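Coming up: chain A.
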Amino acid sequence: MTHKEPTGDYNGFGPGWKATGLTPAEARRATDWVEAKIDRRALLVNKDRVEDIRERMWELEKDGEIVVHRIGDQHEPVVARTLYGWEKKIPTNSLWHHKSCGQCGNIPGYPSSILWLMNKFGIRYLDETDQTSCTAWNYHGSGIGNVVSLAAIFLRNFHQAYVSAQAQGLPVGTYYPLVHCGTSFGNYKEMRIYLMHSAELREQVRKILGKLGRLVDGKLLIPEEIVHYSEWLHVMRHRIREHQVVDCGNLRATIHPACHVYKMVPEDVIYDDTVMDGNRVAVSTGLMQTLGAQVIDYSTWYDCCGFGFRHIIGEREFTRSFAIDRKIKVAVDEARSDVMIGHDTGCITTLDKNQWIGRAVDKVYELPVMADCQFAALACGAHPYKLAQLHWHASPFETLLEKLGIDWQQAKAEFESYLKDVADGRFETLYDPKRAITSGPGFVRQQGDQAA
Partner candidate 1 sequence: MPIHEKSLIRPENIIRHESMNLQGVDVSGDWSTFIGSRTITDYNEDMQDEIAALPGGEYIHRCWQCGSCTNTCTVNAIEARFNPRYWIYLIRIGLEEELLRDKDILWQCVSCNKCTYTCPRDVVPEGVMKATAHWLELKGHTPDSPSTIFDREFSNQIFATGKVEEGRVLRRFFASTGQALRQPWLESMVIGLVSRLPVKMLLRLGLSAVLRPKTRKWSKSRAAITDYLQQQGRAERRALHLSAGEGTHV
Partner candidate 2 sequence: MTQAYQKVAYYPGCALEGTAHAYDRSTRAVAKALGLEIEELQNWNCCGAMEVKSTDPKLQTYLSARNLGIAAKMGHTAVMAPCNGCYHNLKKAEYDLRNDPASIETEKRISTKAGHASYQPGTVETIHALDWIKKAIGEDGLRARVKKSLSGLKVANYYGCMYSRPRHIFPEKDKGPGSESTLKPHFMDDVLGAAGAVNVEFPLKTACCGGAHTLSDSDTSTRLVLNILTTADACGADVIATECATCHSGLEMHQSRGEKVFGKKTNVKILYFTQLLGLALGLSARQVGVHENFSDSVGMLRARGLG
């Protein structure tokens, strides 16, 4: 009488599971070890539905198909944990700012706060202009974007980040891209997955990038991690705390996590057991808690802001109704929120600007809405007008500033006098604008820059 070894028909552990041929005692020992080591959350999900795309990336690099832009020591990475307990390296230095389309126009205080914080920490960065929109707006808003063009644009921008340091005579790869926009962040991660899975897509994109001269040794350049600025803020939150000058202890804050940040490619999003027991995406929430604010949960935490891409363009009735009724109203009525903190351009614009028209239907909530970086800058003493530029926001913020102990009237007077200086041509910048162009027709090599 013989019996067969288990054949691996049990696919509860995924198609990759094979019988090990271990003796029962060995198997038991191995299982005990695994159970002790692996994050519980990882055990509780059906793993064959969630793969770590980076493993595929390493295989393709090994096969000589792609080059991976690595996060190196110069980037001073901090390791964070994502949904399934995987590790993600977040670079904290030598960063290349990938700006957001809507951010600079609608919420200028948003990028300026990021740069201001980086200046404060003495972080080296490059805020160059040779970058394009990710064009995911087309993709989500009208459906006319196609995967080939989106993937090509993704790699084109990240290639520019890779080579940009050459303009300063530094080796390629010195600067690592930091994505400001939530939609770009989600879109790039989605495109990376498609690229890793489809040889056909890689081939088409390779042709396009070849024409643009944006291949590395004839290969596609893929970033090791796609990093959102809110992740940078998250891993920097304890250092930010060291520079905090404003007490946030009596502040009730609500968080609006962006759909494109945490719902798209969710396995890559940071969850932290010290932030709401790992039950909420950690970015922004972790920062606010570290700064001492009370983060209040509310029942529509999961919901979209109402931006909806299609809707903000063609059906704003929906956007404004959703934003007010499903988010702002709930945050005020339920959580008695003093401020709502977001981390994506579209969300903050939607949640802030639509509050004004709420007056038309007597829905007046006056809840200040801003990005986590703006709040962090305020907490570290940034000027509410000159730097955080809260006057661009539609909902009133004066009460909030009073609650934070910031004299807004004095700040406003300073700002008005500064405006006169600006009119006379005396303005301050966070960054030498001449450094912002590193290649292309507008590029002028600066004195002191070394030849590449």
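A quick word on the picks: all candidates are chains of the complex that A comes from, given by their letters.
Rule of thumb we're sticking to: contacts are C-beta pairs under 8 Å (C-beta built on N, C-alpha and C of every residue); 3 or more make two chains touch, one makes a residue touch a chain; residues count from 1.
In this text the structure is predicted, and so the values were computed from the model without any measurement.
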Identity of the candidate that touches chain A (this complex; choices 1 or 2): 1
Touching residues (chain side chain A, partner candidate 1) in the complex: 314-318, 320-321, 324-326, 356-357, 359-361, 363
